[in-house]
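Let me begin by presenting the structure, written as structure tokens, before commenting on it.
Here the complex is missing a single protein chain, while all its other protein chains stay put.
So, subunit A:
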Amino acid sequence: MLVLLLPMTLFLLLFFLLPAINLLGYSIQTQNAQGIIGAPLTLAHFAKFFTVDLYLRVLWNTLRISFWTCIYTALLAYPVAIAIVSARPTLSRVISLIVIAPLVVSVVVRAYGWQLILMAGPGGALNWLLLSIGVISEPLSLLYTPTAVVIGQVHVNLPMMVLPLAAAIGKIDPNLRDAARTLGAPWWEVFLRVTLPLSMPGLVAGVIIVFSLTAGAFVTPVVLGGPSALMLGNLIEQQIFTVFDWPFGAVISFILIFIVILLNTTLIRFVESRKFRRAQA
């Protein structure tokens, strides 16, 4: 068993853990005028991050966008996952295929696709549609807002939420839903009291994946978010490739990784907590 884990462990060690430690090293060193990174050790870069308004705003943007992306992805994914589980085999395979299909298209292409749809003025597909059916009288300016980033991310991440949810819901004994119904529960109570709590492991897995991917996103915010919806990923990219301030880039990366790992461990601990596990058994 352990032997089987060896390649994976080596891989993670070489390509994740060592670079991460290296990164952490950069974040507390000084870069001189020639661009050489070395002594003396300093916490000045961290201090800079937490004192400059712009950086804190970007951090807040990142958390907000990731949070809402998780919420909306979950809201969209539940009906789809329930449909996959309860439909007849052929139909359920078709739905799964439709959900997974967008994965073969690059994130960049999909972001530009959304740009065409969300574009401001009557030229944007969504504005054109809403204007022509008379839902709105003035074109919306959705593009280059955090909302646009959330929309793009929800689309990109939907399969990552649907698949673990469908797996978890598929494991729930259908008699439990029937029992709830005979006891007087209308469909939403069945969902809230049976399907939702018993699919928690799937939801937690989905949230971990979606939050991590969104918090680290930088293509979607660039294409759909623009300057008002900058995320940590964009800030890192600027620091490394434009400003060449590697220690500060390392600080931001470190903060990003820290947030993601903190969230993941908290959620995993919740799923594995004794009370929760016993209830699932």
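The definition used in the following text is that a residue touches a chain if its C-beta (ideal position, glycine included) is under 8 Å from a C-beta of that chain, and two chains touch if they have at least 3 such contacts; residues count from 1.
Quick note on the criterion: contacts and distances are computed from a predicted model.
One chain of the assembly is not displayed; among "Spermidine/putrescine import ATP-binding protein PotA", "Branched-chain amino acid transport system permease protein", "Cell division topological specificity factor" or "Protein FixC", its UniProt protein name is "Spermidine/putrescine import ATP-binding protein PotA".
Contact with the omitted chain, checked across A:Ala83, A:Leu176, A:Ile240 or A:Ile257, is made by A:Leu176.
Screening A:Pro7, A:Gly134 or A:Pro186 for touch with the missing chain picks out A:Pro186.
The chain omitted from view is touched by exactly one of A:Ile95, A:Leu198 or A:Leu230, namely A:Leu198. Those residues of subunit A that touch the chain absent from the view are 173, 175-176, 178-186, 189, 193-194, 197-198, 278-281.
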